[in-house]
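For this depiction, one protein chain was excluded, whereas all remaining protein chains were kept in their positions.
Then we have chain A:
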Amino acid sequence: MKRVQFEHSAVPYLFVAPQILIISIFFLWPAAQAVYQSFLLEDAFGMSSQFVWFRNFEDVLSSSSWTRSAVFTVVFSVLVAVISITLSLFLAVRADEVIRGAKSYRTMLMWGYAIAPPVAGLLGNMMFNPLMGDLYKAFNSFGFEFNHIQNANDATFVVILIAVWKQVSVNFIFFLSGLQGIPKSVQEAATLDCKSAERRFWTITFPLLAPTTFFLLVINLTYAFFETFGIIDVSTKGSPGGATATLVYKVYVDGFIGADLGGSSAQSVLLMIMVSVLTVFQFRFIERKVHY
């Protein structure tokens, strides 16, 4: 809040009106709808519906496909976040050190931010195409018997690889600017005291990057939860047998393709609760734990 403020009756309402209007129509209304529909059960033709209290939630929570998808989502998100953060931190540390070609490396490593997730998914799909994909052939020529179309683990590997590839650039941008924010004098003093670059990294640089890392962890988890929809939809489509369907992908499949409105809405509401908890956790817990 500003110390000095305007006191005016109509003007602030005029300024905030467009945003509130759009939020009411395209956010509050659909969100309320989702909650309402999650308590309804529609017949097969969508002609009538009845109020069934928490039955949709019971059905969702007790269905093995939802639990399976929830487990996959958690494993997938954690792996994507950890792998892409590690990889980009590694690259950012090196990119921060080089003098020659520093700008070119930065450009080469950050441009991927602009790639749409479904485009990344298609590129991955192409590399793993059994007809002509280079990676598919390479893995099989090493004798892995790689088959992501039938094997759930292989399919998971493909989706994770694509998701990591897409996310490296974002993490890289944040780590590099975090590293450049560390005063040169601190690094020079550390170099005098300790010759090992690796120990310097763990004792000086990494603790200074802790806030960035925690922030990126949250960003990456949200990314893996929601934005990987495009990647999954064009690479595995959740196959084999729903083994690579995240919760968000399942909401879409059940709601639009399966036309199970009540069940899909119940899943939406469950997701809303999960995301809200994550956000509160982010604000309450992480902000306090990290020393700036």
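One rule holds in what follows: contacts are C-beta pairs under 8 Å (C-beta built on N, C-alpha and C of every residue); 3 or more make two chains touch, one makes a residue touch a chain; residues count from 1.
The rule is short, and it goes like this: contacts and distances are computed from a predicted model.
The UniProt record for the undisplayed chain lists the protein name "sn-glycerol-3-phosphate transport system permease protein UgpE", from the options "Cytochrome c-type biogenesis protein CcmF", "sn-glycerol-3-phosphate transport system permease protein UgpE", "Putrescine transporter subunit: membrane component of ABC superfamily" or "Sarcosine oxidase subunit gamma". Chain A residues in contact with the hidden partner, per the touch definition given at the top, are 1-9, 11-16, 18-20, 22-23, 25-31, 33-34, 37, 90-91, 94-95, 97-98, 100-101, 105-119, 122-127, 131-134, 137, 165, 168-169, 173-174, 177, 184, 187-188, 191, 197, 215, 219, 222, 226, 229-230, 233-234, 248, 251-252, 255-256, 261, 264-265, 268, 271-272, 275-276, 279.
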